[in-house]
Structures are given as C-alpha cells and as structure tokens.
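Just one protein chain is left out here, and the rest sit where they should.
== subunit A ==
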C-alpha cells in the first residue's frame, strides 16, 4: 500500500472514529448528571475540614466533595501546593491551575472518580432529603427494611458507578482495617489488592460481646455465623474491589442466610472494616 493510500485511509478512519465517538455520546442518555447528585452523600463543612492532610485529603469543588488522598502522589505539582487546599472549598484553585487556566476536561474526568459526596449547609440538611435517605439506608448497619424498595431502584450493591465514586482508585498492596462498636473491636479484616482485584481475604479478628467467633467449636450454636463470614471472604476472593458493596446484601455472597441474618454480626460491619482498611491506606506494599 502506498504512502498516499495509507495517509488517506488513516484520515478517513480518524474522522470516522471521532464521528462514532461523538454520535454515541450524543445518542446515549444525558440524565446522568442529575442522578449523580441524587446519589451523593451529604458532607458538612465540618466533616470536610477533618480531612485536611496527606493522610486524608478531601476537597470541595463546585458543591461536590472529592477524596483525592490516593491521587496526591500522582499530582504533577509539588505536594505542598495541593495539600494547602485539603479540607477546604477549593473551587478557586481548581479553576485556576495557573492564573486564568482551568484544569483540563481530562482532569475533570479523573476528578469525578474521586467523588465522595456533596457539600451541604451548616445545618447538615441535605438539599434533597430523599437522595440522602437512600444512601443512609444502604450504609446504615441497621438498615433491614430496604427490601421493599429494592425492585424500584438500582440496588446499592449493584450500582457500579456509585462504588467507583466512593472508592476512588486505591493502590495495590496489603490492607488491614477494623470495625469497632460500643468500645469493642468486632471485625478486623486483611486483604490484598492487585489491579483492583481482591485476594487473600481473611479475618484477623471477629467477635461480638466477648465471643471470639474464630475460636468456636463446630457444635457451638454460633458456629454457622463464623462459617458464613468465611463464605463472605471466599465470595470476595478474586472479585473487583467494588464487590465489597455486595456485603450490604450478604445473600449475594453466602448461602443459607436465615441463620446468618439472625446473628449479631453483619455484612455491613465487614464492609465497614473494608472501608476502614481503604481509608487507612496500604498496610504493606506488594
């Protein structure tokens, strides 16, 4: 094939690819932005202000809150520049990367993957209570009543976009995290993350009201609860990190949920321990 033909073919292929991309975008649903706002966690300025350092850096930009902790090492400017805005309303810095120069649309795309919520006023009242309630319901460990509405809405356990928004892009490594309540550590998990996939999921601790579930005998009444927790861990093995949201609906991961649902340990707690592990960051590097 001559140079001329290659150049012409590439030109046509290029224009056709752009045309395809633009037309697919134009033809797909455009209601997502509104839906996005509905699904976001409300975050008060006080909560925002707590995350003001390299170990946890949240920023409010145009009314939305982003947890950019994991991105900090990748940002091209010196860290001090970007840390200065942690825990603050940072719209101005965002829109003036250099004076008068905003961040690129590409950077905007990346920012969206770190979205964790929307900024609400001092009173803590979410702008749209329904949306907030929906999130609360799915993350509240006592939220048993969600089944009624489950068919009407996309289950939080299936909402991949929500998962991604909430998790950002954690680094590869070994993680450890805990869930504690009432002065007692109840769950301590350990897992490895490789390319966003979970492996070696295990419990370093599992207890409720002084009962160490890992030490139970097979005859023990509560032993099935330990088995089911192990199934949860097995069910997550090899899954993408976002699968931890399935812990809110543990029947997705473990069978024989009847005995389980009556127990005092819940998937929600395990989920919470996972989130704690992610918040703490990498425990040991791969």
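Here are some notes:
By our rule, a residue touches a chain if its C-beta (ideal position, glycine included) is under 8 Å from a C-beta of that chain, and two chains touch if they have at least 3 such contacts; residues count from 1.
Just so it is clear, contacts and distances are computed from a predicted model.
Name of the non-displayed chain as stated in its UniProt record, restricted to "IclR family transcriptional regulator", "Multicomponent Na+:H+ antiporter subunit A", "Isoquinoline 1-oxidoreductase, alpha subunit" or "Putative ferric reductase": "Putative ferric reductase". When the missing chain is restored to the complex, the residue among A:21, A:49 or A:215 that touches it is A:21. Which of A:72, A:93, A:110 or A:282 touches the hidden chain is settled by the complete complex: it is A:110. In the full complex, subunit A makes contact with the omitted chain through residues 3-4, 6-8, 10-11, 14, 17-18, 21-22, 24-25, 28, 32, 76, 102, 104-106, 108-110, 112-113, 195-196.
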